[in-house]
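Note that one protein chain is taken out, while the other chains of the complex remain in position.
Read from first to last, the chains carry the letters A, B, C, D and E; within each, the first residue is number 1.
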Amino acid sequence: MEDRIRKTITRQCRAIFPNTLNANNTLFGGEAMKWMDEVAYITATRFTRQKMFTVKTEDIKFLKSIHPNSIVEVIGKIEKADPLKLRVILEMYSEDMYSDSREKVMESVFIFVALNEHNKPMRIDYSRFEKEFELV
Amino acid sequence: MEDRIRKTITRQCRAIFPNTLNANNTLFGGEAMKWMDEVAYITATRFTRQKMFTVKTEDIKFLKSIHPNSIVEVIGKIEKADPLKLRVILEMYSEDMYSDSREKVMESVFIFVALNEHNKPMRIDYSRFEKEFELV
Amino acid sequence: MEDRIRKTITRQCRAIFPNTLNANNTLFGGEAMKWMDEVAYITATRFTRQKMFTVKTEDIKFLKSIHPNSIVEVIGKIEKADPLKLRVILEMYSEDMYSDSREKVMESVFIFVALNEHNKPMRIDYSRFEKEFELV
Amino acid sequence: MEDRIRKTITRQCRAIFPNTLNANNTLFGGEAMKWMDEVAYITATRFTRQKMFTVKTEDIKFLKSIHPNSIVEVIGKIEKADPLKLRVILEMYSEDMYSDSREKVMESVFIFVALNEHNKPMRIDYSRFEKEFELV
Amino acid sequence: MEDRIRKTITRQCRAIFPNTLNANNTLFGGEAMKWMDEVAYITATRFTRQKMFTVKTEDIKFLKSIHPNSIVEVIGKIEKADPLKLRVILEMYSEDMYSDSREKVMESVFIFVALNEHNKPMRIDYSRFEKEFELV
Partner (left out) sequence: MEDRIRKTITRQCRAIFPNTLNANNTLFGGEAMKWMDEVAYITATRFTRQKMFTVKTEDIKFLKSIHPNSIVEVIGKIEKADPLKLRVILEMYSEDMYSDSREKVMESVFIFVALNEHNKPMRIDYSRFEKEFELV
C-alpha cells in the first residue's frame, strides 16, 4: 500500500498568467480550487482505477495570496484508504519565478467514494492492483 | 443588518453545457467550486464594499452529481458578520431543464477577511453603509 | 402567467476579472453577450420547460463601458409569451465593487422558438405548468 | 475607400469542438456572438486604426443551428463609414467538414464609435490612412 | 489542384486580449500554438473533406514576441499533397492595432494523415472534389 501511495502522488504545475487572476491581481481562489479538484480526482483514480466521486472537501485553507510572476504546484497524495472512503491530501506550493523560494499556500483533504455502473456508491476494491506498477 | 443581508443575496444561474463536464459526463466539481467562489466573493464584497479575501472554505458537500440537461443556481448569503470575519453560506440548486423539479446539490460556508491597502487583514467596517440601498 | 414570469426571473452575477477584459481594459462586449445568451436561454427554458432555440436578438445596446473593480448582474425576464414566439428582456447592471452605486449598462430582447424532437419549430405549450412552483 | 473596405475584410474560421456546444449539442449561440464581436472589433480597428467601442448590435439572426462536424467562418466587412459611426456587417457561414456544402447561418450589423484618450466619443478621422496598405 | 489550394486558404484573426497573455504580458506561445493547430486542422479538412490527424509539427519558430494592442492573423495553406501525407504551411502575422504595420511573427509546417473509420491511417483520396467549389 505504501508503495502505491508513493507511486500515485500527482503533480500539476501551473504558471500564474493574467487569465488566472482576480480583481486584486492575485490568483483567483476559485481557479486554484478547480486545479485542486482535478489533481484530487486524478490521484484517487490512479490509486483505485475505479470510477471515483468527490463527496466532500474538508476545510480548504488559503494561507497566502499568490502574485503574478509565480509558479504553483498542486500535489495530491492518498492519506487514508478504507473500504468506504478514500482521503486525498491536497497541497499547493508557490515559487517566485525569479528566485528559489518556495512555500505552502493552500491545503485541504478531499474525500472520494467509488461508484458502480449505476452510479451508486460501492465498496472500494483495493485487491486489484498488486502487480508491479511504475509511473516513469 | 438583516435588511442588508437580504439585499446582498447573490445568484448565479448556469446552464450545464459540455464544457462544464468531467469524464463521467456529470458537472465537474472543480467547475462548481469555481462558481461558488465567485459568488461568495461577490456576496462578501457587496455586503462590505471593502477588499475581501477568502481565508477558508468549510466542508464543501457534494450531495448529488449533476447531469446534462440541468440548470444550476449558486446562491450566496451572509451568515454572520463580526469585526474580524465574514461568513458566507453557499448553496447550489439543480433544476431539470424540462420539468419544475429543484433540489439542493452542494453547500458550504466560505470565510472572508478584509484587507487594507497593504493587503494586510484589518477590522471590517460595517458602519459605512447605513444609507438606503436597493439592487433593482 | 404573471406569477410564473416573476418566478422565472433569472440572475447571473459576475465579477470583472482580467480574463473578461478587452484590449482597452474594459469588459469585452462579446463576453457580456455570451453571458446574456446563457441567461436568456435559462429564462426561456425555465418558463416553458421545453427545448428552446434563439432565433433572433433585437438591438443590443452597450450603454457604458465596464471597468475592472466592477460586479455585473445579468437579469432575464419574460416579456411576452405567445404560441409561436417567446420574448425575453435582458438587462445588465454594473456596480462599483467599493460603493453602493448601480446602473444599467446593457439591454436587449432575445426571441426564442420551441423545437420538437426533430429540431423543427413547434407551437409553445403553456398549459403544462399550472401547478405550484417556487424557486427557493 | 472601397479599396480599404476590401483590404480590411476580416475572417475567423473555427472548428466546432465539444467546448463550443450547448445542451442540445449544437453550437452555443453565445459563443458565436462572442466570435462575431471579436471579428467586428478587429474589422473596425483595422479600418480606422483608432480606439473603437461597440455601441449597438442590430438584429442578430440565427438562421440555422450548427452541428458538430462543422467548420464555421465569421466574416466582418465595413458597410458604411460616416464621421460619427462605423457600421460593420457580420456574417457567419457553416461548412460540413466532410463535404463542400456551405451556407449562411448568422448575420448582423454592429455599430462602433471612436473614443478619444478620455474614452469619450469623438469624430472618426478617415484621412490618416491614404498610403498604400496590403494585408499579405 | 492549384485552384483548390487557393480556395482552401484558411484565416483566423484574433485580438490580443488579457486572457491570451503570459507572465511577461506578451502573447502566451501555447495559446498561439493552439490557434495554429485549429487553423491547420481546418485547412487540411477543407482540402480533403476526410478525417485528418496531425502526426507531426515541424519546427515552430517564434520570430518576435507579440504585445497587447496587437491583432494577429493565423493563415493556413496546403504546401504539398501526396497520397500518404498532407503538409500545411502555417504563418502568423501581427499588426499594431493603431497603425498599418504588419509583420510575420510565427511560422511552421504541420503534417497530417487521413484516418479511416477505424481511426487507422489510410491513403488520402484527392479525386473526390473535382466539382466547382467556392468559399464566398
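We take it that a contact is a pair of C-beta atoms (placed from the backbone, for glycine too) under 8 Å apart; a residue touches a chain by one contact, two chains touch by 3 or more.
From a predicted model like this one, the values you see are computed outputs, not experimental measurements.
Asks: Just to confirm, in the complete assembly, which displayed chains does the hidden chain contact?
Replies: A, B, D, E
Asks: Decide which residue listed in E:34, E:80 or E:123 touches the omitted chain of the complex.
Replies: Per the contact definition at the top, the residue touching the missing chain is E:34.
Asks: Spell out, residue by residue, where the missing chain touches chain A.
Replies: Per the touch rule, chain A residues meeting the hidden chain are 10-15, 38-39, 41-42, 45-46, 49-51, 71, 73, 93, 95, 97-100, 102, 129, 131, 133, 135-136.
Asks: List the chain D residues touching the unshown chain?
Replies: Interface residues of chain D facing the absent chain: 15-19, 68-69, 97.
Asks: Using the document's contact rule, name the residues of chain E that touch the chain not shown here.
Replies: Where chain E meets the chain not shown: residues 22, 24, 28-31, 33-38, 41, 51, 53-62, 65, 115, 119.
Here is the rule we use: only the chains that are shown with their structure count from here on.
Asks: Tell me whether chain A and chain C, two copies of the same sequence, contact each other through the same residue numbers or different ones, using over half shared as the line for same.
Replies: Mostly different residues: under half of the interface numbers shared.
Asks: By CA centroid distance, what chain is farthest from chain D?
Replies: Between chain D and the rest, the longest centre separation is with A.
Asks: Taking each chain's centre as its mean C-alpha position, how far apart are chain A and chain D in Å?
Replies: Whole-Å distance between the two chain centres: 42.
Asks: Between chain C and chain D, tell me the centre distance in angstrom, where each centre is the average of that chain's C-alpha atoms.
Replies: The separation of the two C-alpha centroids amounts to 23 Å.
Asks: Centre to centre, by mean C-alpha position, how many angstrom separate chain C and chain E?
Replies: Centre-to-centre distance between chain C and chain E: 36 Å.
Asks: Could you list the positions in chain D whose residues touch two or more of the other chains?
Replies: Where chain D meets two or more other chains at a single residue, that happens at 22, 28, 38, 41, 51.
Asks: Can you tell me, using the touch rule above, whether these chains form a line, ring, star, complete graph or other shape?
Replies: Basically it's none of the tidy shapes, so other.
Asks: Let me make sure I understand the interfaces: which chain pairs count as touching?
Replies: Here the touching chain pairs work out to A-B, A-C, A-E, B-C, B-D, C-D, C-E, D-E.
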